Every structure is written in C-alpha cells, then in structure tokens.
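Apart from one protein chain that is not included, each protein chain of the complex appears where it belongs.
Then we have chain A:
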Amino acid sequence: MAATASQGGRSGGGGGSSGAGGGPSCGTSSSRSGLLDKGREVFISIPVISLAMKKCNQGWKIDDKPVKIDKWDGSAVKNSLDDSAKKVLLEKYKYVENFGLIDGRLTICTISCFFAIVALIWDYMHPFPESKPVLALCVISYPFFFNEKSIFLVAHRKDPTGMDPDDIWQLSSSLKRFDDKYTLKLTFISGRTKQQREAEFTKSIAKFFDHSGTLVMDAYEPEISRLHDSLATERKIK
C-alpha cells in the first residue's frame, strides 16, 4: 500500500512527492503537506496528496479506520489480530472464505443449548422425580458438544486452470491468558496432492500494537505475507 502511494506521488512530479507519499497512515500525509509552505510546491503537492489519499483508501483498511482496542484485554487483542489476518488473506490474496467449519461449529453449539433448554422445560412440566431420565440424558450428552479447536479461517483458492480440487488455507491462532506471545499458524492443504504443510510464527503482541492500542497493519501484514509466501513457494518448487 505504501509503495503504490509513493509511486502515485512520484508520477505527480516535483518536490512535493517526497512529503506526500509513503506515509504509514493517510492522516499523516496531510500534516506533512502543511510543512510545504512554498507556493509552487503547495500548488503541485495538492493533487499529489489527493491521489495518494485515494490510493490509500483503495488499499485495505478495516472499515476505513485503523482498529483500536484496549491493549490490556487479551481476548480483544486476539480477536483483532485474527480478524486482520483474515482480512489480509481474503483481500490481498483474494481467497474465498469457506464458512463450512464455522457454520458447523455454530450449529453444534446451538444444538447443545437446545438440549439444555429442553431439559429445563421438561423439568418444569414434569416435576423432578419423573423427569430424571430425560435430565440425565441431556446432562450426559451436553459435554459431547464441546470442541475447542482454534481454527478461525478456512479459505480456498479456486485453481485458475479450472482443474478440480481447490487448495485450502487454514488459519489458527493462540494467545495464552495474560501472556503476550501470539502464535499464528497457517496450514496449506494442496488440492491436487492432498499434502499438508504448515508454517507459524510466535511474536509478542507488542510488535503489532502501538501504545494507544491501535493495530499497526504495516508491522503485521508483512508477517502474514511472509508466512503465506513461505508456503506458496515450497509448492512451486515441488
């Protein structure tokens, strides 16, 4: 994203481009333009800046606003990192999300809640001693509905040549409670050979968030691209 913005700046020509292009967020580019006080350069820099900002907005930001969360809240941190990883994979590499796994998990949880509600209503209709068998059934079957795998994205890429099986990419992550080390694991399952390869990285969340709790995509996105490329290139070599 930064590269395209600076290219737009350079093509505009003139001294204004060095200030306008290459800012990490669109907000700072306008403040830098304020420094360019010389009349001629201001004249040239305005279309350059507007072009840069347009390119900025065309790039992927989550909801056009940098994500800001409470940096001490572990689950919010993990969720925002997961969502950003999802965005990178879906928007930059144009994969298609497969909702099958997520939907399956949602239905299983719904069924378990349903069992609990059935137990509650049955016990209300038939007071306790008669409802014992139904209650026992519901209580025993309830724990079987739990399945805590940490995969949060299954995406596949349609083979461009149209040959059948799609390659599948899976993302899973973990962040221990009160810990700062975030592990992201990317799994690649080739459609053709059914082989599975994985790559992961473990980094402190302090590397991706600034002091106010804003997720800095410029630090996060290269990590994900690196994971992705390491799996993709292996495939080409083979």
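The criterion applied here is as follows: a residue touches a chain if its C-beta (ideal position, glycine included) is under 8 Å from a C-beta of that chain, and two chains touch if they have at least 3 such contacts; residues count from 1.
In this text, contacts and distances are computed from a predicted model.
A.B. asks: Name the chain not shown, per its UniProt record: "Argininosuccinate lyase", "Signal peptidase complex catalytic subunit SEC11", "AP-3 complex subunit delta" or "Exosome complex component CSL4"?
C.D. replies: "Signal peptidase complex catalytic subunit SEC11"
A.B. asks: Of the residues listed, A:96, A:136 or A:206, which one is in contact with the missing chain?
C.D. replies: Of the listed residues, the one touching the omitted chain is A:136.
A.B. asks: Pick out the residues on chain A that sit against the missing chain.
C.D. replies: Spelled out for chain A, the touching residues are 62-63, 99, 102, 106, 109-110, 112-113, 115-117, 119-120, 123, 127-129, 132, 135-136, 138-139, 142.
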